[in-house]
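These notes concern the structure reproduced below.
Apart from one protein chain that is not included, each protein chain of the complex appears where it belongs.
Going in written order, the chains are labelled A, B, C and D, and every chain counts its residues from 1.
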Amino acid sequence: MNILVLVVLFFVISAGTAVVGLLTTWIDRKVTARVQYRLGPPWFQPFADVVKLLGKETIVPHAASKAAFLISPLIGLAGVSLVSFIIWLAIFDPTGSGFIGDLIVVIYLLILPALAMIFGGLASANPLASVGASREMKLALAYELPFILMIVVVLIKSGGTLSLGGLISAQQSGGVYVASISGLLALVVAILCTQAKLGQVPFDAAEAETELTGGILIEYSGTPLAVFKLTRAMLYLTVPMFTVVLLCGGIGSGWGIPLGILKYVGLLVAVVLIRNTNPRLRIEHAVKFFWGHVTAIAIIAVALAVLGNRLGIGWL
Amino acid sequence: MSKKLVIDLDLCRNFDNYELQCSYNQHPGNQGILALRELALYELICRRCEERSCVLACPEDALEADDQGLLSRYNLRCIGCKSCQHACPFGTLLDDVINLMVSGCDMCPQLKSGQAPLCVTSCTNKAVTFEEIPDPLPENMFLLGNRFVVRSRHWKKSDEPVPQA
Amino acid sequence: MIEDIVKEIKKAVGKWIKGVTIKNSQRVYIDIDPAGVREVATYLWKDRGARYSIATAIDNRTNFEVQHHLSLDREGGAMVSLRSILDRDKPSMPSLAPVIKASDWIEREMSELMGIEFVGHPDMRRLLLSSEHWPEGVYPLRKDFKA
Amino acid sequence: MSLKIKALTKSPWVYHLCAGGSCNNCDIEILDCLTPRFDVERFGVTLIGSVRHADALLVSGIVTKKTAPLVKQIWEQAPKPCLVVAIGGCACSQGMFKDCYTANPVPLDELIPVHAYVPGCPPKPETMIAGIVKLLGSLTK
Partner (left out) sequence: MSDRRIIPIGPYHPLQEEPELFRLEVDGETVVDLDVEVGWNHRGIEKLCETKTYDQVPFVVERICGICSTSHPLAYVQAVEDAGNIEVPERALYIRTLVAELERLHSHLLWVGLAGHFLGYNTVWMWSWKYREPILDICETVTGNRNHYAMMKVGGVRRDILPEHVDYILSRLPEIEKFADLIKGAVLDDPVLHARLKGVGVMTADDIHDYGAVGPTSRASGVPGDVRRDDPYAAYGLVDWDVICVPQGDVFAKAVVRVLEMYETIKIIKGCLEKMPAGEIDSKPKVVAPGEGIGRHEAPRGEVFHYVRSDGTNRPIRHKIRAPTYVNLPTYKTSVIGESITDATIILAAIDPCYCCTERMAVYKHKGDPNEPIMTGSDLVRLSQEKTARLRKEFGL
């Protein structure tokens, strides 16, 4: 594949992810509204929101460090775009494209949106935003550990394949990883981490005041805010998709496509349901939760996976 | 015999231009003299019509005349619409007197000690004064209550037949 | 009924009472010597179980008046108002707050809006007005206050 | 009509600013707009918490001496284009609290620009919605 095609693909995939991601956030809002006996917004609402924000004035607070303030959202967007690009490429063409080790790259890139939020929050020099940023930081530290452990499970199961394409092909031929105890546990961990990565209740402490002050994004307006919203929307699609790739064998082709979409939707429903049935957790509790329970689950999953590998028992 | 508060209704004409002050400050912008003038109007100027257009005109039944024809205005009902004033064929109900906001005068306590109240010292036209009143009252002077005197050309109903033109 | 209650009040704290107006069976106004306000109020509040409702400060042009309103909830619900007349130039009277907690706020309010001093009040900070816009000695509820 | 304006009319995020002396009824009615019967999210109206995200400020209550500097500051912090809607008689014209000794001598619409007045005491939720819709409609002309 030549470079030009790659670049064009990159943009097409990013745009596609953005559109689908925005639609997903609409589904989220609509479901929430229906739970509260309301009608909820029309389908184009997220698009209107983003377009409107693009047309608004961008205010950089006096005390803020301008460059960091303006660049951070772009970093986040770049990160999530690259991730989605790599993941979709792997999904569409598990054997051909990709490079060895793209899994590692994705893991790193997935931290970027969170980092961008943290930098943005700190750069805006608003006390509330810095509280938000420090919370986001704690949260990131908290969920990153089980997240990595979850990936370790996958690695053990795949025998050390560091390429997404390889993972997908392996699962398509040898059965999905989630069809084992360790895989299932890994899925649970993955869903919880997804919840946190998406900044959803109960792990939205960083943006705790969504209704009140906007937390980390408090000082953002106009285009940078739109970029953050877009990043968030793309994450909505990308992070669950990543899990689908890791544990559920991607999307596949032919009859696999509706099934693959179903896998994604299943994850999404889980996320939305958790969000609507739980009160917000305090950050300390969230950290404890991730380092305690979730990490424990992840470690058990790792142990089971190792055991399964050693003994050659597939369902462990 | 003590000094009394006197209003000269003929001199008191400068209605638009209130320089007058009042020390009864229970209501903001209170003009005690307005209450006194309203009293004087009903007592002395009003013609006590038999068919009282003012009473008939009042949409709120706020004006009432007793059997002597003496008017009283019920301040809880009056809405200050001034229909009565328009209806009065003699123009006796003065525009600045018939107000929604009723003023109060407590006959300043210093009247008793012989000091001139604020309304007297602040009246630009010398229409409100504080003076010794000879007894019996001179012509065109009328005592209302026991501390308040009005100087006015008084109109009196006469029983003589109206001359035919 | 209410007459009996008034008689008992007179018997208990009569030395402070200067006069009584029984407006109707539910409203009684008792003129008292400001110096005895604590004793009279405590008698009503503690011994008779009356509820301390509120106090009203009135600028009478020549003097200030403070009325403490106590409600005899257990004895027919009559409202007893203790009327104290204060000097216009230096209005001051004993505070009820050390005895009746309910009078804490209202005394702070009266001192700030009307400029009445309550001697013995434990916590005479401002309650309503910010010191930024309201210098000392400006009392908006007084009649001579001009905005 | 530019896309920018069109998008604004489809996604007005509102920030509720109680200017100080209000009787709270306007505020309750604004909240009422969010509850099941009126559900303004249907029109994309969202109540947001940071003035930086605001497309419209809904101001209720009179400006008091204590809050006047804050109100001005909040308006300056809002990203433009930003609309100001005066909700209720108090915000429109200081209503009956005009003569209060704590009222700010300068009314709201002289302190900051006001783009729409929704009179009423309090305006019904329907009125508020109608007011906002009319304001948005006037933008697209």
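A few comments on the model shown:
Please note the rule applied: a residue touches a chain if its C-beta (ideal position, glycine included) is under 8 Å from a C-beta of that chain, and two chains touch if they have at least 3 such contacts.
All figures in this text were calculated on a predicted structure; none of them were measured in a lab.
For the omitted chain, the shown partners it touches in the full complex are A, B, C, D.
If you put the hidden chain back, the residue from C:Lys15, C:Arg88 or C:Lys101 that touches it is C:Lys101.
Mapped onto chain A, the footprint of the missing chain covers residues 36-37, 127-128, 131, 208-209, 211-213, 278-282, 285. With the whole complex as reference, residues 23-24, 26-27, 29, 49, 51-54, 56, 58-59, 67, 69, 71, 73, 76-79, 81, 100-102, 104-106, 126-130, 140-141, 145 of chain C touch the missing chain. Interface residues of chain D with the unshown chain, by the touch rule above, are 16-18, 20-32, 35-37, 60, 62, 64, 66, 95-97, 99-103, 121-122, 124.
Note that only the chains that are shown with their structure count from here on.
Averaged C-alpha coordinates give centres for chain B and chain D that are 50 Å from one another. A separation of 85 Å divides the Cα centre of chain A from that of chain B. Among all residues of chain A, none touch two or more other chains.
Of all residues in chain C, none touches two or more other chains. Listed in rising order, the residues of chain C touching chain B in the complex are 61-62, 143-144. Residue ranges of chain C in contact with chain D, taken from their complex: 129-130, 132-133, 140, 145, 147. Here chain B touches chain C in the complex through residues 24-26, 109, going by the rule given at the top.
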